[in-house]
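Sharing a structure below in C-alpha cells format, with a few things to ask.
Yeah, one chain of the complex is gone here, protein chain that is, but the others are all in their spots.
This part shows chain A:
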Amino acid sequence: MPEAAPSKKTSILSFRKGRGAVLRAISLDLKTVSRAAGSAFFQIGQTKVIAGIYGPHQSKLQTDQGQLKCTVTIAPFSGYRGVDAEMNASHKDRVGTAPAERMLAQQVAHAIRGCVRMERYPKSEIDLFVVVLQDDGGVLPASINAASLALVDAGIEMTGLVSAVHVGYAEGELFVDPAGDEQPLLEGLLLCAATSAPGGYGPGQPYRATNVTSFEVTGAFPPAPAGAPAPLTQALALGLDGCSAVGRCSTGPFCPRARKQRDCDLGGSPSRSRRALGLSTGSASPGTPAGGPPRSPKAHPGRGPLVERKLACGSPALGRRSGCSARPGLWAPARSAPVRCGGAALMCGGAALMCGGAVPMCGGRCSDVRVSPRRIGPSKECGVK
C-alpha cells in the first residue's frame, strides 16, 4: 500500500498498545453440518469458518495409512483479503482466490496431519472441507481450529487437539490474533499451531500447548536487541500461550470434569465477566440475547446441572462422557447440544489472567460482542458441499 497515511497506521494499532496479549472473543459450535460425520463452526472476532469431515470411507489405494484430503473454499461474500497479499507483493495471489484456497488447504493439512492417527484407518480416506465464511483476520488459524474440532466431532482418532493463533509484530510490539484492519500494518506475522504434550492434558491440569506442529513466518522479524530476547522468540512464546488459550476454549466442551477443576476463567462479554466476579452488571449487557446460555439448562433436561458459575463461559452442561480425559487417544464427545463458549482470556507467562475477552478494536466493535452466536444458515439442513 504505497499511499497508506502514517496517521492511519498509528491510530489502529494504538488501540492495542499494551493489550497485545488478548485474543478476540471466540465462539464455537459443533454439529453444524448434519450430513457430515463431524463438523464445527469456529468464530474468532468476526472471522467465521466452518469445517466438515466426511469419512472415513474406502479409498482406491491400498495403503497402510489413511489419506487426509483437505479442501478449502473461500466464500465470495467473505471479503477475503489474503494475509500475504500486502507482505509478499506476490501478484499471482491477487488474480483469484483459487491459489489462496490451495495454499490454505496445504497449510491446514500440514498443521493437523501430524496429530491424526492415520495408521488406524488403512485403505481409507478422510475428506476435510473448510469453508471460510467471513474474513476479519486470522483465517488460517481459525481454519486449523475448526478443522481439529471437526475431526474431534467426527470421532477420528487423534493424539491431541491442534490449536492455532497468529502473532503479529509491528512497531516494536507483539500483537496476538491481529484483526483484518491490523494485518496490513504488521511488519512480521507468525502462524503458530501447537498441540499439547502427550499426557499433558487432563483433569486438574489446564490445557497447555507445547509442541508446535506448524510454524510459519511471513514478513520480517528484526534480530534481538541487546540484552533482550529476540522478537521472534517472544512471538513464539506468545503464540504458544495463545494456542493454550484457544485449546482451553476448545477442550472445554469435551471434558466437563476437567472444566470443574480448571482454574482459568474464560470471560465473555465485559458484563458477563463482571458478573462472574460478583460485581454489578449495570445495564443489560448487549451480549446476552434472550436465546443465550441461561436458557440452556432448561432446554436440555437430563443433561445435568450447569457447571459452576466460576466458569463464566456459561456453556451448557454436556453429555457425560466420563473418562474422556483419561484416555488421551480418544477425543470424541458425546452427542450433545451445541456448545457456546464466549471469550478467551489469555494467561501469559503465568501472570494474572486478563478477562473480558473481547477487545474493542476500533469503530465500536465492542458492541458486537456476542456470547452465543447466531447459527449460520438454516440449522438442520445446512450442508457443506
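Observations
FYI, a residue touches a chain if its C-beta (ideal position, glycine included) is under 8 Å from a C-beta of that chain, and two chains touch if they have at least 3 such contacts; residues count from 1.
Rule of thumb we're sticking to: contacts and distances are computed from a predicted model.
One chain of the complex is hidden; its UniProt record names it "Ribosomal RNA-processing protein 42", one of "Serine/threonine-protein phosphatase 2A 55 kDa regulatory subunit B", "EF-hand domain-containing protein", "Ribosomal RNA-processing protein 42" or "Auxin-responsive protein". Of the candidate positions A:21, A:236 or A:249, contact with the hidden chain is made by A:236.
The missing chain, though absent from the display, is touched by one residue of A:28, A:53, A:74 or A:105; that residue is A:105.
The chain that is not drawn here is touched, among residues A:79, A:114 or A:155, by A:114.
Along chain A, the points of touch with the absent chain fall at residues 2, 59-61, 63-65, 67-71, 84, 87-92, 102, 105-106, 109-110, 113-115, 117-119, 159-160, 187-188, 194-195, 197-199, 210-224, 230, 232-233, 236-237, 240.
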